[in-house]
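With one protein chain removed, the remaining protein chains of the complex are shown where they sit.
Chain nomenclature is as follows: A and B, assigned in order of appearance, with residue numbering initiated at 1 for each chain independently.
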Amino acid sequence: MKLAHLSARMAAPIAALVVAGLTATACAPESSDNSGGKDEKSGTLRVWLFQEVTNAPKEKVVDDVVTAFEKAHKGTKVDVQYIPVETRAEKIKAAFNDPKSAPDLIEYGNTDTAGYVKDGGLADVSEEFTDWSESKDTDPTAKQSVTVDGKIYGAPYFVGVRALYYRTDIFDDLGLDVPKTQEELISTAKEIRQAKPDLYGLAVGGAYTYGAMPFIWSNGGEIAEGKGGSYASTIDSAAAQKGIKAYTSLFGDDNCPAAKCAGMGGNDTVTAFASGKAAMAIGGDFSHAAIEAGKVKGKYKVVPLPGVKSGEIAPAFAGGNNLGVLRSTTHRTLAVDLMEQLASKKTQGALFDAMGFLPTFTDVRQDVAKREPFVEPFVKTLGAGAKFVPASPAWSQIDASLVLPTMFQEVVSGRKDVEAASKDAAKKMNDAFSSAG
Amino acid sequence: MSRMTDRPLPGAGVAAAAPGPLSTAVGPEPVKSAPSGAGRGTPRPGRGGPAGRRSPLARGGWTPWLYLAPALVVIGGLLVYPVYQLGLISFLEYTQAQVSGGEPTSFQGFGNYAALFRDEQFWQVLLATVVFAGACVVSTLAVGCALAVLLTRVRAVPRLALMLAALGAWATPAVTGSTVWLLLFDPDFGPVNRILGLGDHSWTYGRYSAFALVLLEVVWCSFPFVMVTVYAGIRAVPSEVLEAASLDGASQWRIWRSVLAPMLRPILVVVTIQSVIWDFKVFTQIYVMTNGGGIAGQNLTLNVYAYQKAFASSQYGLGSAIGVVMLLILLAVTLVYLRLLRRQGEEL
Partner (left out) sequence: MSSVTSRESTPSGKFAAAASSPGSAGPARPVQPPGFVRNLVRRSVRRPWRLAAEVSALLIAAVVAFPLYWMVLSAFKPAGEIESTQPRPWTLSPSLDSFRRVFGQQEFGRYFLNSLVVAVTVVAVSALIAFLAATAVTRFRFRFRTTLLIMFLVAQMVPIEALTIPLFFQMRDFGQLNTLGALILPHIAFSLPFAIWMLRGFVKAVPEALEEAAYIDGASRTRFLWQILFPLVFPGLVATSVFSFISAWNDFLFAKSFIISDTSQSTLPMALLVFYKPDDPDWGGVMAGSTVMTIPVLIFFVLVQRRLVSGLGGAVKD
């Protein structure tokens, strides 16, 4: 067959495709019914927790809770599955889309709260949470991370927070003091780089949003301000710009060369520190194991990241995970009960011992800090008041479209100045806030 | 594996396909009763014509549709229908909230498309995608063809080594391949900078060096298909033709240019179309190697852009619109290519 009539023949099906889209709008895939409705008091409860690389200790803690729970509730079985963190988004969205295969209770990243609520996936448990005797000791930041529009959509499971790791051997060697202010931090970093040009003074990353935010927050800046659904970005405010300037001043041949550091994310900076390439880094309590496995074992300490004034602690980002009950559950009472058991003070304490996850209750946290001195700077940082990303469903979109990394990278690579870059970022955020309503 | 060289290849080459396995299938008669191929200078032209003009099967009535039915059912149900839905969704406001029933669906007309075309970045990304995909296709074809010719010039051991290495690259999952290449070129932990004495030069910082790195990985994992296919094609070329050419004193390049390339044209058409389709849709490599689109989004290509814009944040309507635009672009590129071929008298 010659190709002569190719284009004509091909045009027909394509045209049909386009026209079909125009005319047949009434039959898009039907929406799922997520209302659940029933509240059965027995049967099987399905639970999804995140799978950690070394998952066995976590499984043990969870199994103990589950065994006790099954004993207390006759005729109830609990089926726990561990899902990979990497693919959680697909899984959980899929669960919202197909209530039949959805679990009753899930673990989720706390930056996803607002998005999941808007998707109509999480159940409002405000009443149960307030009635729960242990909830009064929940750290306010952790509580904020399960709250959207004043309603509570889960129980905080653990928190993750970042602080300053530094090399004791290098500080001793150069006779340096641990920096007490942000200014000192920056000058110390550059001093180290000058004395030891093969090291980064402070490892920073252009894509390391949560390492950069403390600089903005400590200067009085905010990502966005607002209430409920109507957020407006303030990343271009004078205070925020000051913070951006401070952070981006760390990129350059005098600390962390832009060519390498502009593209780094949080993990890269921690890796650089662990392998002995950096004298300081901003790392989380969860980075501890990775650093212990590296070259610098026994040669480092951790302090809270200094703020602008001496003695201040720069507000850190309160990361972490929550537990939440799905709106589609048919075992609401049981699911909420299990959620409380899994997020209880006792379980969180056990989980800390097993995995090193920081508890979300202030009193439990104090206890574990006494037992394990390593976590003290992190607990201190949390005590000084950690901050959270805007509780808007638009946040996951802003996060996914890399608005903040792009802003830092534009400044660092010299493509735009701080003002222009922050104005562009604010505009993109506002677009997202308004479209996510 | 050296058996490869000294045993007859069932079905290597068009003509050989007939006598080899056939005799085991139906006995010797068909060989005798297949005189149409005998007596011709080369076997190819004997079956080069349009399919089945004189074939007894040609007037099959409903038979072809019977044979096609399973394929049509599967493709229609699992490919055409979803594409239809894709087109549909691209005209709707369709986010996760609509999907899970939180909010009603609303018809947007060309709203998603308008938003896309208004976006300055879209046009930049489009340009980058076309240039990058073009570079990938050209490099892959050049490397693949050159190595295919090289394969025919060497003895069994080097050929086997190169073949196995290439198959290994082919077999590696894209996610892994990208990660390994990134580790290899890591400024601190990678061996490549050590070997080349580049110190701690970062490959992903500059826009072009980042694209170049991704291009290397894409070529690495996609040249094997071209190489193996073209090599297979060259082996099927009658040796007399090449002997004659080399006796005339033609250089290797001349032989490729004036003898091999024209004879291999059908093969080259297929590998070119496939490369265009695959390279235009490159996703994993860019996403993994440039960390989601590079410094300040400098390395975004259309597919990654679509993902960042839409799927990461569940704006399925907008994402579908980008998908439809991509489909139309690919279609246009292939159409133009097929037209050019037609002008040169090639058939489908």
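Some observations on this one:
Please note the rule applied: a residue touches a chain if its C-beta (ideal position, glycine included) is under 8 Å from a C-beta of that chain, and two chains touch if they have at least 3 such contacts.
Values in this document were obtained by computation on a predicted structure and should not be read as measured data.
Here is the thing to keep in mind: the chain we left out touches A, B in the whole complex. Taking the complete complex into account, A:N267 is the one of A:T181, A:S249, A:N267 or A:S435 that touches the chain left out. When the missing chain is restored to the complex, the residue among B:A114, B:A161, B:L196 or B:V336 that touches it is B:A161.
Within the complete assembly, residues 1, 5-6, 9-10, 12-13, 29-30, 46, 48, 51-55, 81-87, 90-91, 94-95, 97-98, 100-103, 160, 266-267, 270-271, 274-277, 284, 286-287, 289-290, 293-295 of chain A touch the chain that is not shown.
One rule holds in what follows: only the chains that are shown with their structure count from here on.
Chain A makes touch with chain B in their complex at residues 1-4, 6-7, 10, 14, 17-18, 20-22, 24-25, 27-29, 31-34, 89, 93, 96-97, 115, 118-121, 206-207, 258-260, 262-263, 265, 272, 275, 277, 396-397, 400-402, 405-406, 409-410, 413, 415, 432. By the touch criterion given at the top, residues 50, 83-85, 87-92, 94, 96-102, 105, 107, 187-189, 200-202, 204-206, 290-297, 308-309, 312-315, 328, 331, 335, 338-339, 341-342, 346-348 of chain B touch chain A in their complex.
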